[in-house]
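Removed from the display is one protein chain of the complex; every other protein chain stays in position.
Naming follows writing order (A and B), and every chain is counted from residue 1.
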Amino acid sequence: MNAQTLEPYLKKHPFFKGLSSDYLAILVGCVKNVSVEALQPIFQTGEPADHFFLIRQGAVAIETSSLEAGAVTIQTLGNGDVLGWSWLFEPYRWNFDARALMQTRLFSLDAKCLRDKCDRDPAFGYDLVKRFSRVMVDRLQATRLQLLDIYALPTGE
Amino acid sequence: MEAETLSTSQVTRENGDSMRPRRYRIVRSHKETHDTFTMELEAVDGPANGTFNPGQFNMLYAFGAGESAISISGDPAQEERLMHTTRVVGTVTRALGTLAQGDVLGVRGPFGSAWPVSENAGKDIVFVAGGIGMAPLRPAVLQVLANRTKFGGVTLLYGSRTPGDILYRRELKRWRGRLNDVHVTVDRADEKWSGDVGVVTTLFNRIIFDPENVVACVCGPEIMMRFVVMELQRRGVSDSSIYISMERNMKCAIGFCGHCQFGPTFICKDGPVFRLDKIRAWFNQKEI
Partner (left out) sequence: MREYVMGECVIVERRHLQALVDALGRHEFTVIAPTVRSKAVTYQEITSIDELPVGMIDEQDAGVYRLKQGKREAVFDYTVGADSWKSYLHPPALKLFSATRDQEDGFTLHEGEEETPRYAFFGVRACELNAIAIQDKVFLGGPHIDVHYKRRREETFIVGVNCGRATGTCFCVSMNTGPRVGPGYDLTLTEVIENGSHVFVTEIGSERGAAILAEIPHTPADENRTEQAAAIVHQTAKNMGRRMETEGIKELLYENLEHPRWDDVASRCLACANCTMVCPTCFCTTVEDVTDLTGEHVDRWQKWDSCFTMDFSYIHGGSVRKSNKARYRQWMTHKLATWIDQFDSSGCVGCGRCISWCPVGIDITIEVDAIRKTPKRSHVDDAEGETS
């Protein structure tokens, strides 16, 4: 599929809900349709964060590696979720591993391409960053809840 | 969908002493997880009184130890046996956990209000369970499954601490085929787990329902319910379509000891299931 035919599918993705067609046109130039086989890595810690991904269909595990436990899954993402925001900030390197848990189809957005477009069109950049901020806030909230270990019995019982 | 129609514990005056337990024998008791067990009970005295509405609870009495309020987790259509999934959290639940097949315990109940299943034919239903909260929701899920065609899209979101804490694993698999969606997630995975990891609120991205024509039944720790409610509201579900199950200290379960008060409500008789708009002001209040 070429970039043009991707536009209607991109528009439907929850992350871009309400995005103006002008901005969509800007984005489309940076998008590729990709797929990953089950259990294959999508990116690894330390690698350059050249892309971010929108999960269309499938499941992805965010992992990190600990000496004793090996690969530890911190969070899983599914259909409609955004994967990766390290592309937004220097040094543009991944802090975690991402691995497909099953055959997964994703939109891959070229980070450098997008960063350039954001610099040239700040209004577009603002819209994009606002969307990412929302995702980050939600992810932070979910992570905080996860940290609270809400199902555990409090100690001192 | 007034709260009053939800309350199905006997409204007729009881001449008997509601503080006296009836005897029930354990027909079967098995461990579900490291700290949770399920008992199936049969009445010792008189005819089985296993009728209840999903969401209701009994006061279970361990001779000499005391009573604990435990939600009924069995099939409402099955009257001969009472089922309770119990988590060990204190002296009484620990005592109940030591009982074995053949032992007798005391039962008072059923008490409290119910999940509004039968009143909501034609709607989508979203069940959201957190931890042991799955147990009080199980009867509602079973009731829906018994009348599947009466309801629209039905989904279950279930968050657990770890894979080892997941209840009713085999049943969840069976339900997957008959409900539109069953998503199970854990806060913390182990090496063998290949399912979702993350809090139960993150599962909302995976499901579709009509916010104008849905009933959400949420059960779990209060903090979990607060965040789930936020998630539902974000998706356009009104407070009058959200039902939660509250928990407080209970000594009598019949509105006399005063312990279970939550604002102007008594959780034993006005709850434990509440329609959110009725208790909105109190739900967000600290230390109430």
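Here is the rule we use: a residue touches a chain if its C-beta (ideal position, glycine included) is under 8 Å from a C-beta of that chain, and two chains touch if they have at least 3 such contacts.
Please read all numbers here as calculations on a predicted model, not as lab measurements.
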item: Residues of chain A (touch criterion as defined above) contacting the omitted chain; value: 153-154, 156-157
item: Residues of chain B (touch criterion as defined above) contacting the omitted chain; value: 9-21, 23, 25, 44, 63-67, 89-90, 103-106, 247-249, 251-252, 254-259, 261, 263-264, 266, 269, 281, 285-288
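One rule holds in what follows: only the chains that are shown with their structure count from here on.
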item: Centre distance in Å when chain A and chain B are each reduced to the mean of their C-alpha atoms; value: 36
item: In the complex with chain A, residue positions of chain B that touch it; value: 35, 89-90, 130-132, 159-161, 165, 185, 187-189, 191, 193-199, 201-202, 205-206, 220-221, 223-224, 227
item: Complex interface listing, chain A residues touching chain B; value: 14, 59, 61, 69-76, 78-81, 101, 141-142, 145-146, 148-153, 157
